[in-house]
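Data first, discussion second: the structure below is written as C-alpha cells.
Excluded from the complex is one protein chain; the other protein chains are retained at their positions.
Right after this comes chain A.
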Amino acid sequence: MPPSTSGLNAAALALVATRIVAALFSPENVLKRDQLLSTPLSSYTQLREGIFLFKHNIDPYSGGTFRHSPLLLALFSTILPNSRTFASLLWTAFDLLGAWALVSIWRARQNVSHTSRDILVAASYLLNPYVFLPTLALSSSSFQSSLTLLSVKYAAEGNASLALFLLAILLHIDLSTFILLPPVLLLLITGPRSHLASPHALAANLLRIIPHFSRYLLYTGILAIVSTSITGGTRWISQTWGATLTLPDLTPNTGLWWYFFTEMFDHFRPFFLMVFTLHLSIYAIPMCIKFQYDPLYATFLLLGVLGTFKAYPTLSDPGLFLSALALFPEVYPYLRHQMVTALLHLHAALLMPLFNYLWLSTGTGNANFFYASTLVFACANGAALIDAIWAGLRIAIGEEKEGYMVVQE
C-alpha cells in the first residue's frame, strides 16, 4: 500500500528541516579547511579572499590562489554577506534545489507527476554524507552538483535553452564538466525515458544537435565576455580553466591527480597532464554511442567518470554519482558486487580523513598513508562505475534461465 500524500509531505518537511538544522549548527570553521570537502578551486576561504581583493581594487586573477569563476565572484561580491548563518542557509538552499531537480528528473524518466519513491530519491541526495558535508563546509562544489542536476532536469524536460545555459555556467565553474555536453545534447533530442532493457539505434536525427550545440557555444561565449568585463581582462582564463589543465596547486584532495603530479618528474609533467586530460575526455563519446538509446544513463555514467578522474574533485563529485543511482532502480538486480563497492567506500571514507589528519596535523603519518586511502577511494568509485555499466548493459538480456549463461563475446 502506498503511503499517504500527507505522510510523504511530512517526510519531505522532516528532510528539509534536518538539513537546515545541520546547516545552522555545523562547525564550519573545522570543516571549511578540510581537504576532502573543498579544493583550492572550490574553497569558501579562497572565495572570501577573492571577494576581499576584488572589493579593494586588486585584481584577484593577477596571481595567487583565487581560482573561482568570475561569475561566482560577481554573484557573491553582491549577495554574499558576512553572516555565516546566511551563507550556510544559502548553500543548503542550493542543495534543496539539487534534490528537487533530482526528483524532477526521476519523474520525467517515469513520465508521471509524482510517485511514492520521490521522497526516497530526495533523501538519497539530501542525506548522502558525500553531498551534505561539502555543503556544510561551504564548498562551491555543492553549487556545481546542484547546477549539474538542474541542467540535466531541464534537458530531461526538453527545456533546451535553460539546460544549455546552466551547462555553460557549469563549464565556467569547472572546465572538466565539458564531458557532460554530448549526453545532454542527446538527451535533448531523444528523451529521458528508460530504454535500458530495449536497446535500439538512435531514432532521432543526429543533425538536430547542431542548433543546440551552437546555442551552447553562444552561451559559453557570452558568459566568457561577461567574465572578461567583470574582471577587466582575460587573466581569469589561465587562473580558472588553466588550473584544471596545468594543476598548479597540489593541495591534497580525494582525486588521483595531486600526488601523481607532486611526485612527477619535471620533464614528464606536460606529457602526463595532457594524458590525464585526454583520458578524462575519452569516455564521453563511447558512452554516448553505447547508450544512445538512453542518454540519461550515459550522463549518469559520465558523472561517475568525473567523480573518479577529474582534476580537483571533492567528496560531492562521487556523491552526486552515488545519489543519481537512485534514478535507475531497474538496474539494481543486475549489479554484481554492491557489497564490495560499499565496503571499499566505507574503508576509504573512514581512512581518508584519518590519514589526512595523521599526515598534516599530528605528523605521525606521511603522505603515502593518505595517498593509499585515495587509491582505495578511486577503486571504490571505479568499482561502482564498472558495476553500473555492467548492470546497464546486462539488463537488456533479462533474467538468466536455468542452464544458460550470459557471457561477453
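Things worth noting here:
Note that in this section a residue touches a chain if its C-beta (ideal position, glycine included) is under 8 Å from a C-beta of that chain, and two chains touch if they have at least 3 such contacts; residues count from 1.
FYI, contacts and distances are computed from a predicted model.
Entry comment: the absent subunit's protein name, as recorded by UniProt, is "GPI transamidase component PIG-T", drawn from "Translation initiation factor eIF2B subunit epsilon", "Probable cytosolic iron-sulfur protein assembly protein CIAO1 homolog", "SUMO-activating enzyme subunit" or "GPI transamidase component PIG-T".
Remark: the residues of chain A touching the chain excluded from display are 33, 35, 45, 48-49, 51-53, 56, 58, 60, 62-66, 248-252, 256, 258-266, 279, 283, 286-287, 290, 308-309, 359-361, 363, 366-368, 371, 375, 378-379, 382, 385-386, 389-390, 393-394, 396-397, 403-409.
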